[in-house]
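The structure appears right after this line, and notes come after that.
A protein chain is absent from this complex, but the other protein chains hold their places.
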Amino acid sequence: MKHSRLAVQTSERSEVLLLRPLVEKALAELEADHGLCHLWCPHTTAGLTVNEGDDPDVARDLLARLDHLVPWNGGYRHAEGNAAAHIKAALVGPSVTVPVAAGRLALGRWQDVYFCEFDGPRRRTVEVRFLRA
Amino acid sequence: MKHSRLAVQTSERSEVLLLRPLVEKALAELEADHGLCHLWCPHTTAGLTVNEGDDPDVARDLLARLDHLVPWNGGYRHAEGNAAAHIKAALVGPSVTVPVAAGRLALGRWQDVYFCEFDGPRRRTVEVRFLRA
Partner (left out) sequence: MKHSRLAVQTSERSEVLLLRPLVEKALAELEADHGLCHLWCPHTTAGLTVNEGDDPDVARDLLARLDHLVPWNGGYRHAEGNAAAHIKAALVGPSVTVPVAAGRLALGRWQDVYFCEFDGPRRRTVEVRFLRA
């Protein structure tokens, strides 16, 4: 199965990057037309989801609430000190499968793809696969 | 890729609708037999998951706990006032991919598809796609 890799550079410990333009560039390379786009985050302290891309405060509110629910210093056992990032990544999930039409992500009016960094700044990768219908 | 759209009308701010019958009607229209059903919620303040459909208290408990974890008034920045709904939708996720056998959702004994409304009442859409194995 052909796939493309997106290189993502994060700059904060917790950050949301909107991936729609990068994913659509990858879909063009994969000669995608109509089907589904499988996005995979190969990391254990970052995740993928979909939500509003218009007002950046939505992503900020999401990150702030996750910090409240899963604080960085929470008496965790994992010795590397980034247990909170693992927990947030497990809750958000490592993957999302998005409809594709005419080579573009067929998202709802306000939707964009969120790359959720929880232990940055780091260089990250996202894998893009296309499933023809 | 052919798909069908379900029209869903919610009546509460927070509400779970069980989609199994509607999805199976859509699968019949798509002439689905054996494979996978990709369900997509094109909204940013609603989501999709799968859980128990037998006792409606399970869905009520889920919604009540989400309200506790992500209260409606939580000092958010998003100016539209529905930040909590965006956060819950990001946690639940916009999509679920369910096995299909003989044109029916091949769910476990107690499972049903949850459409999770977090900012209703609204008219909503769910997209149904079928992937033949």
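For clarity, chains are labelled A and B in written order, and residue numbers in each chain start from 1.
Going forward, a residue touches a chain if its C-beta (ideal position, glycine included) is under 8 Å from a C-beta of that chain, and two chains touch if they have at least 3 such contacts.
Computed from a predicted model, the values in this text were never measured in an experiment.
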Legend entry - Hidden partner chain, touching residue among A:Arg20, A:His38, A:Arg104 or A:Arg122: A:His38
Inset, instruction - Taking the full complex into account, find the residue in B:Pro42, B:Gly93 or B:Gly120 that is in contact with the omitted chain. - result: B:Gly93
Inset, instruction - Quickly run down the residues of subunit B that touch the omitted chain. - result: 34-36, 49-52, 55, 57-58, 60-62, 64-65, 69, 91-93, 96-101, 107-111, 114, 131-133
Legend entry - Residues of subunit A in contact with the chain not shown: 1-3, 38, 40-44, 69-70, 74, 76-80, 83, 86-87, 89-91, 93-95, 97, 127, 129, 131
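As a working rule, only the chains that are shown with their structure count from here on.
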Inset, instruction - Please work out the Cα centroid separation of subunit A and subunit B, and write it as a whole number of Å. - result: 20
